[in-house]
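Have a look at this one before I ask anything.
Note that one protein chain of the assembly has been removed; the remaining protein chains are unaltered in position.
Entry: chain A
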Amino acid sequence: MANISIRNVSKSYGALNVLRPFSLEIENGEFVVLVGPSGCGKSTMLKILAGLEPATEGQIFIGDREVTDLAPGDRDIAMVFQNYALYPHLTVRQNIGFGLKMRGTDKTEIDRRVDDAARILEVTPYLDRKPKDLSGGQRQRVALGRAIVRQPQAFLMDEPLSNLDAKLRVNMRAEIGALHKRIGVTTVYVTHDQVEAMTMADRVVIMQGGIIQQIAAPDELFNNPANLFVAGFIGSPGMNFLNSELRDGKLTAFGRQISLPRATNGQGPVVVGLRPEHLVLGDAPVTFGVKPTLVESLGSEKYVYFDAEGARIADGDEGKSKGLIARVSHTGSLPRDEEIRLGFDPDQLYLFDQKTGERL
């Protein structure tokens, strides 16, 4: 186990910068998740960390050792791939033991460690099978087994759950979390799924367009997003955004003048953010009436979609095409096209600069 230090690593293919200078200090035993939409550079960063792609610039240290120019096999890391990448011509036992064999480990020692890993991951009954005879979940476990058997300095995981069906994904998510607690190896985990990021990470690195947007613990990301992108990315359904104008600590939203309780710098055009779960049915410090365009019932709660002046469609967030959303606790029926009253506490508004997207 070791800490990982990524110092100003960048990657470009000719004129195309896929990764801007990226720096990150990962503590020994920490579980860090890189998350972002497709093409944000998260997988590239992981491949550079693994040594499967060279960095254009920058340095990487694992423990006290600089590994920037070392071959993947010399970095003492293990990787779990999105498609598992099990060796189809080898049995499960040979798959798990392959890395140890390549390092010249003694045969009886390989057997002992493969048996240990198989027991931890509950794949002992399948040790003599080929990967094609396993289910998706079993293959995922074998891929994890191949990683843990080597007792490496760090685990790198590239969207390891995205090929599993929804139920299995939730189970494996918990299992990977438990496995990490049990063996405590420093882990860098890449995903595009914010739920995985929020539930598994000690710290989350949110990326977009090859640039780090924010590095923080999950709750901190949710409560204090650094900019519009992070605010829209974290949370489900995503945050509501409205264009508005800030003047002397006051702004207009939902047809109401709102005095902001906190002193806020800045004047002029702003984006107002409000999480769907911060909207409540009925009276609140600020209350307004809307006609829902759509009501989705999840049983104990409802997603109420409505339109409002200044409503802003967040970039690339498909959920927003239906307008604004309120996520309210309500078990009765809410008829469409009948006006209802929604309210919120202005303390829970987020303000962003309209030009830069930075939080104000």
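Heads up, the rule we're going with is that a contact is a pair of C-beta atoms (placed from the backbone, for glycine too) under 8 Å apart; a residue touches a chain by one contact, two chains touch by 3 or more; residues count from 1.
Just so we're on the same page, contacts and distances are computed from a predicted model.
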item: Hidden subunit of the complex - UniProt protein name among "ABC transporter", "SusD family protein", "Dihydrolipoyl dehydrogenase" or "Multiple sugar transport system permease protein"; value: "Multiple sugar transport system permease protein"
item: Option from A:A2, A:A50 or A:L228 whose C-beta touches the chain left out; value: A:A50
item: Residue of A:G99, A:G249 or A:G343 in touch with the missing chain, whole complex considered; value: A:G99
item: Sole contact to the chain not displayed, among A:T56, A:N163 or A:T199; value: A:N163
item: Chain A, residues in touch with the chain not shown (by the definition above); value: 50-52, 71-73, 77-79, 81-89, 98-99, 102-103, 130-134, 136, 139, 146, 150, 163-164
